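The structure appears right after this line, and notes come after that.
Left out: one protein chain. Kept in place: all the others.
Then we have chain A:
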Amino acid sequence: MDLLNGFVALANFVLIPAIAYGSQLALGALGVTLIYGILRFSNFAHGDTMAVGTMFAVLTTWGLQAMGVSLGPLPTALLAIPIGILGATALVLLTDRYVYKFYRAQKAKPVILVIVSMGVMFIYNGLTRIIIGPDDYRFADGERFVISARTFRDMTGLEEGLALRTTQVITVVTAVIVVAALFWFLNKTRTGKSMRAFSDNEDLALLSGINPERVVLVTWLIVASLATVAGVLYGLDKSFKAFTYFQLLLPIFAAAIVGGLGNPLGAIAGGFVIAFSEVGITYAWKKVLVYLMPPALEPEGLVQILSTEYKFAVSFVILVIVLLFRPTGLFRGKSI
C-alpha cells in the first residue's frame, strides 16, 4: 500500500506535470530545430513567436466566450488555435519578407541572423504587450479535471490523490498528433523531403532545382503553427503572460541543443530530458520518500535539491554539460 501511495504521489507531482511540460517544450524545440536545420540560425524570437500566436488565440477565445460558443468540457481555446496560427504565420511571413530575406540575399553569417532575430524578438515582445498587455491572463475554461484528487482518493481508497487535469491530457494528445503529422510530412511528402534535402545540403538542393523561397515559406508556416500550438497548450496548462514566454526560450533552446540542433527526433527527446530534470530537481521528494523508505530512514528535510525559483538554472547546467561533453547533442545534430 505504501509503495502504491508512493507511486501515486510520484505520478501526481513529477511524472504527469513533467510529461505535459515536456510535450510543450518538445513542440517549442521542434520549431527552433527546424529553423536551425533549414534557415541555419538560432531563432531567438521563437519564444515570442509563441507568445504572439497564443495572444491571437487568447483574444479569439475571449471573443468566442463572449458570443457564448463553447466546446463543452473541452477548452474553447482549441477552436481558437487556427486563428492563432493564422496570426502568427502572417506576422512571421511579414518578418521574413522584410527582415530575414534581406540578410539571406546578402548570404549573411548565421551569427548576424541570430542578432537580427534578437531584434525581432524585442519587437514581437513589445507588440504582444501593446496589444494584450503585460499581465497574467487566464483563458482556460471547460472541465478542469479529468480525475480530481478527491475522486481518485474516494475511488481507490489510497491516501494520496492523483489529479489529472484536462489541459494535461489535451497537451499530451495534441503533442502526439502534431508530432506524428510533422514526421509524416517530413518523411513522406515531397515538400517535406525538399525541406530535409535543403537541411542536408543546401548547395545541392539549389542545384537540384528546389526553390529555396518555397522551402523557406513552408518552414515558417510549420514553425509558426508549432509555436502557436505549443504556446496555447502552455497557456492552458498555466496561464498566458508575455514575459513567461520570453523566459521559455531558455528551456526550449536547451531542449533543442541537448537533443542535437537540426534533428527533430532530438528536439522531442531533449524536451523531455529538460522537463524531467527541471521538475525532478525542483521537487521536494520527501512526500514520495516517506512512503518508499523504511521508517527509520525517513528524511527530515524536504529533499528538494533546488528551490523552484532556480528552475531555469537546471536548463543552464544541462546546456553547459552537453556543450562541454557532447556538443552535437544526444542525437548527433549539427554542432554549433
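The rule we apply is simple: a residue touches a chain if its C-beta (ideal position, glycine included) is under 8 Å from a C-beta of that chain, and two chains touch if they have at least 3 such contacts; residues count from 1.
In this text, contacts and distances are computed from a predicted model.
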Quiz prompt | Hidden chain of the complex, named as in its UniProt record, picked from "Tetratricopeptide repeat protein", "CbbX protein", "Tryptophan synthase alpha chain" or "ABC transporter ATP-binding protein" | solution = "ABC transporter ATP-binding protein"
Quiz item: Which residue from A:Leu158, A:Val172 or A:Leu206 sits in contact with the chain not drawn here?
Solution: A:Leu206
Practice problem: Give the residue, chosen from A:Leu86, A:Leu127, A:Val172 or A:Val218, that touches the chain omitted from the document. | Solution: A:Val218
Self-check item: Positions on chain A contacted by the hidden chain, ascending
Solution: 185, 189-191, 193-194, 196-197, 200-201, 203-212, 214, 218, 221
